[in-house]
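Data first, discussion second: the structure below is written as structure tokens.
Missing here is one protein chain; the remaining ones are kept as they sit in the complex.
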Amino acid sequence: MADAWLTSLITKTPQEGFELAITLSRRGVKYTQPDVSKLKELRPTYAESADSLTAASHVVAVNFQTVAAANNYWR
Amino acid sequence: MADAWLTSLITKTPQEGFELAITLSRRGVKYTQPDVSKLKELRPTYAESADSLTAASHVVAVNFQTVAAANNYWR
Amino acid sequence: MADAWLTSLITKTPQEGFELAITLSRRGVKYTQPDVSKLKELRPTYAESADSLTAASHVVAVNFQTVAAANNYWR
Amino acid sequence: MADAWLTSLITKTPQEGFELAITLSRRGVKYTQPDVSKLKELRPTYAESADSLTAASHVVAVNFQTVAAANNYWR
Amino acid sequence: MADAWLTSLITKTPQEGFELAITLSRRGVKYTQPDVSKLKELRPTYAESADSLTAASHVVAVNFQTVAAANNYWR
Partner (left out) sequence: MADAWLTSLITKTPQEGFELAITLSRRGVKYTQPDVSKLKELRPTYAESADSLTAASHVVAVNFQTVAAANNYWR
């Protein structure tokens, strides 16, 4: 990808770290399906499936592990 | 999200840490589907599916790893 | 939850640690579906599905990572 | 469980560690479904499904992480 | 594989690290299915399935953990 979207894993607060984990999760999708209109098309279906939402939350949890470790858990 | 819901990963007890892991897992869902009424609608179905419950417990386990490490395992 | 069910991640033996990991996995389910009668109802189906059992063992494995690290691997 | 099946995570070789990871994965199943005859009944179906075998290998991989860390990677 | 495609886990920036995680995820697929024409054939189906995209993002997240740790989180 041409744009610089990830210059650091360091965030000021845990919440910002969680939100960065969400960005990482979405980027993981976008590298596979870069067509944004296609992604918008898919959204309603999976945002209304409990299992899809759990799977999305799982990916965020894995990325949050990385961000939290990078920030030494904001201790 | 506008509200500050995650200011620290530090908890007093392991059990509070586990409950924070549950909060993180639910927030992971809510960032994808912010419509609370929709989430309530989905709840009965997945709360009565054994596989959905196992998947939910899996996400909690991943988030609990993060919280437990942050708290140096409450040693 | 009102009761105190998790006061420490430290166990005397690896086996007790593994059993704590099972407790954590079950609690992860119970926070989502607190109705015990419902859980008992679901049990026969998933206890007889190989894939559900593998998924349950997966969650235990993730929680066991946490408990084992907490105990410095009982070295 | 009454029997002592896990007294240490330390193994002499990585291969023994991998085999311990397999034991842990199977025990994770057995705590949920302790009826051995039922487990034998389920075996043919999932041992002939590629996706079930991949899922089984996934659980072994997670448990192997734990055992390998416990053994300081046999360095 | 004959070609040398992975000589280091060290990257200059987190974003390059994320992109390396994507390469690792794709290589994990390619070792199992080395027939590139077959992979291209499969692409449209899974790039239009929300759940497949989430699963792909999950693998990237796991590989990103490895790359981020290798780079000491670019701190």
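The first chain written gets the first letter, and so on, giving A, B, C, D and E; residue counts start at 1 in each chain.
We take it that a contact is a pair of C-beta atoms (placed from the backbone, for glycine too) under 8 Å apart; a residue touches a chain by one contact, two chains touch by 3 or more.
All values derive from a computational prediction rather than experimental measurement.
Residues of subunit D in touch with the missing chain: 13-15, 18-19, 22, 47-51, 53-58, 60-62, 64-65, 68-69, 73-75.
With the whole complex as reference, residues 1, 4-10, 24-29, 31-33, 38, 42-43, 45-46, 51-52, 55-56, 58-59, 62-63, 65-66, 69-70 of subunit E touch the missing chain.
Just so it is clear, only the chains that are shown with their structure count from here on.
With each centre defined as the average position of its C-alpha atoms, the distance from subunit B to subunit C rounds to 16 Å.
Multi-chain contact residues of subunit C (touching two or more other chains) are listed as 51, 55-56, 58, 62, 65, 69. Taken chain by chain, the contacts run in an open path, each chain touching the next and the two ends left apart.
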